[in-house]
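With one protein chain removed, the remaining protein chains of the complex are shown where they sit.
Then we have subunit A:
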Amino acid sequence: MSETILRLTVNGEAVEATAPARTHLIDFLRERLELTGSHAGCEHGVCGACTVRVNGDAVRGCLVLAAACEGAEVWTIEGLTATGEVAALQEAFRERNALQCGFCTPGMIVAAAELLRDVKSPTREEIRDHMSGNYCRCTGYHAIVDAIETASRA
């Protein structure tokens, strides 16, 4: 009973796999599906490195059980890159030096993409507020705010 069979859509492709019930979505994506773009950081919902999109919402992948994603539509940085949806954000992150080690970046991009979907031209304050749940230990955040602002004006 603790092993669950899962059918879901990941990056537009139907997936069927088994996972122990205790597996959170990030471990499932990384270890079962080998989609290692999403990162497991703190694993208790604080750092935001594991942010992925589930049924249209940016969520903490470490606070969602894979078993609870039966039938869900999941998008990770790999899929969002392939569709080109986050290309402007990625280019702006590169251009504005908004990443150094890159560990937080996939989560940052998924979170920022949600903000830009909902708010056309966010203020710097709105960007900071929306991104406050994503930690970066390298950049000091100014460059990240710059990049999101740049992408929103593109």
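Just so we're on the same page, a residue touches a chain if its C-beta (ideal position, glycine included) is under 8 Å from a C-beta of that chain, and two chains touch if they have at least 3 such contacts; residues count from 1.
FYI, contacts and distances are computed from a predicted model.
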Chain excluded from display, named as in UniProt, from "Polyketide-8 synthase acyl carrier protein 1", "Germination protein", "ABC transporter permease" or "Carbon-monoxide dehydrogenase medium subunit" | "Carbon-monoxide dehydrogenase medium subunit"
Which of A:L33, A:A68, A:A88 or A:C138 sits in contact with the chain that's absent?
-> A:A68
In the whole complex, of A:A21, A:A87, A:C101 or A:A154, the residue touching the missing chain would be A:A21
It is residues of subunit A that touch the chain not shown, namely 1-2, 4, 20-22, 24, 27, 43-45, 48, 51, 57-60, 62-65, 67-68, 70, 111, 114-115, 129-130, 132-134
